[in-house]
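Take a look at the following structure, please.
One protein chain omitted, others in place.
Labels A and B are assigned to the chains in the order they are written; within every chain, residues are numbered from 1.
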Amino acid sequence: MTEILNGLERFFSTNIFGTLSLYDVISTGLKYVFVFIIYYFIFHIIRLIYLDIRAIDRDETPSEVYLRLITRPETLNFKVNEIYYLNPQNSIGRGDENSIVLKDRFISKLHAKIAEQRGAYVLEDLKSANGTFVNDRRILQPTRLNNRDVVRLGDVELLFVNEVHDHDD
Amino acid sequence: METKRTVRLVAAVSVLFVLLVVYMTYFQIFKADKIAMNSYNQRLSVDENAVVRGDIYDKNRVLLATSYKDEEGDNIREYLYPVLYAHVIGYNHVSYGKTGLELAYNNALLNVDTQKTFGQLKNLIAPTGKGNDLVLTIDNRLQERAYQQLEGHKGSIVLLNYQTGEVLAMAGRPSFNPMTLDANWDELLSDADSPLINRSTQGLYTPGSSFKVITAAAILENLTREEQIYEDRGETVIDGYTIKNYLNESFGEIDLETALINSVNTYFADKGVQVGASALQTTARKFMMNQAIPFDIPVAESISPFATERGLTEIAAASFGQGKTLVTPLQMALVIASIANEGKMPAPLLVDRVISPEGEVITQKSQSTLSTVLPEGYAKELKDDLIDTVNAGTRAMIEGKIVGGKTGTAETASGLTHAWFIAFLEEEDLPLAVAVVLEEDDSLGGRTAAPIAREMFLDAMYLEIP
Partner (left out) sequence: MTTKQVTERSLRRSVFLFQALALFLVIIYDAERMTLNRLYFALLLVGVTYIANLLVRKLLKGEPYLFIIATFLLSIGTIMIFRLDSTSGFKQIIWILAGFVMYFLSYLAMRFIPKLDKLTFLYFGLAVLLFVATLAVGREINGARNWIIVGPISIQPTEISKILLVLFIASYYSRYHQFEDLRVKNFPAGNYLLLGCVYFLMGLAVLQKDLGTVLIFAAIFLAMQYIYEPKRKMILFNFLLMAGGGTVATLLFSHIRVRLSTWINPWEYIDTIGYQITQSLFAIASGGFLGTGIGLGMPQTIPLAESDFIFAAICEEMGILTGMGIIMLFLLLCYRSYKIAFRQTDFFSRAVAIGLATMFAAQSMIIFGGVLKLIPLTGITIPFVSYGGSSMLASFIALGILQCLSEERERA
């Protein structure tokens, strides 16, 4: 091993370009690379922070359409909100990537999604283990949600509120 | 509430961090070069043996300093006129450090430019092994004459072109031999006459009556014609302090010109007090007192007491160049140069250009105006007054030539006066200004310094005009 190191040292000390060794050249070249990496890093951190802030902003803008918790929070052993405002795209499940996170044992990691289609909100079950229920009926395909529908997943019951488009189909 | 305060705290912290970043940029752009140029910075000596140090020439391409490799491959620095340029060029010694131009232009002389990207790239691609050369504004013949003129005295002579600012000669005594430092170092250090100091740029002297030029400028700008008239009774008392003229002479009713010609102390004392410290300081600052004068080698700041003193006796004394006033010879040369140059003080130049070993000009120093000391009208008037002063009988008069100037005989704490003479020569191809100071010479400026100035002008005319 020491031979390899010594060999390396000798190799890099050889003079190319007059009195400058290979090491000098490489070190000089690399300093531009290092500064570039550092600022690339800083730029991306700032970008990530910015994306974070934007996401929070969007999350916190109340919309007219939301899910309201029916089940009493004390009966649940995980954290829940009273109101979940709905975005154009929402996912519900146990996993942290979802826009609505419900850490219930009976809820799958990626359980269901609610998407807005031309003004209407459509609930779709994503092949969950225990099913998704609207007004106590298990849904097997994408179902349009109406104002005051009761959505249930696992132990959680939520009221879908959409006062904006309130008409029967 | 808590949130609001936290937000404020975060904002304050962020601002402080940003300020730090801004400061670092400021530091790099404005302060870094000057800080790095310090003989305690070992990085300056790194490339010493790899590169042959550049040569230094006078304005006519006379070789003044050069380097060569001896048998062992060490670089030897040779000074062809060692004692003449000991202060201007300085020395480059492994133990005693670097001074003068050897320090200020160290990077250029070694062709080392570690900070600039292109410099480094250039070194990578085509390293030459030889540093750059300097061409100075100094004329070696005049430098030699100046040094000779100072024989038997301590002091300095600074001769420059008052239009371009080029320094043609800058000599000081006592001097030393920079090639024999090893043998003489201890002696030089302990010599009470401080031969190592560059008197022209670092020596601070009481100016005596030569300072009246500045006071006169302030008087011209701040007092009306009527106010400039004065009834002299040979002495005046300000706040209990008695001021007399030389030989107790009394001149009766005089104006500014007469006061200058006869160097009337009482006039300047009373008029100085009348103008007031703050106006005097404004004028002094225009003459670059209390300010850093940009030059190729460091210049000590001249001290004008008008900045801080408010006592009338102090103002009076400073108005005729005594008291706490201290000036460098270069400063006074620039003062007289600005009057000769119709109110514009030229920036002094020592190095004219830096050239590569192949002869290509890398840096050409350009001329500029440092400061406007007086409006043109007043400057011309003062210039005429100074010409009359010389014609009235100081020993600087040159037949058929226009010479103006002012003497000075400064009282010092040691009891031995400094002999000053500052003057200009108005000659078409040779607009010269000179400052001569003979340190603790115990003689009159008009008698000893003035003839030296005259000789310098004559020599210059003899040598320079084709």
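Please note the rule applied: a residue touches a chain if its C-beta (ideal position, glycine included) is under 8 Å from a C-beta of that chain, and two chains touch if they have at least 3 such contacts.
These numbers were taken from a predicted model, which means no experiment stands behind them.
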{"item": "Chain not shown: contacting residue from A:Asp24, A:Asp104, A:Asp125 or A:Asp149", "value": "A:Asp24"}
{"item": "Touch residues of chain B, complete complex, unshown partner", "value": "2-3, 5-6, 9-10, 13-14, 16-18, 20-21, 23-25, 27-28, 31-33, 35-36, 38, 40-43, 46, 114-117"}
{"item": "Interface with the undisplayed chain - residues on chain A", "value": "1-2, 5-6, 8-9, 12, 23-24, 26-28, 30-35, 37-42, 44-49, 51, 79, 96"}
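Operating definition for what follows: only the chains that are shown with their structure count from here on.
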{"item": "Rounded Å distance between chain A and chain B, as computed from the means of their C-alpha atoms", "value": "71"}
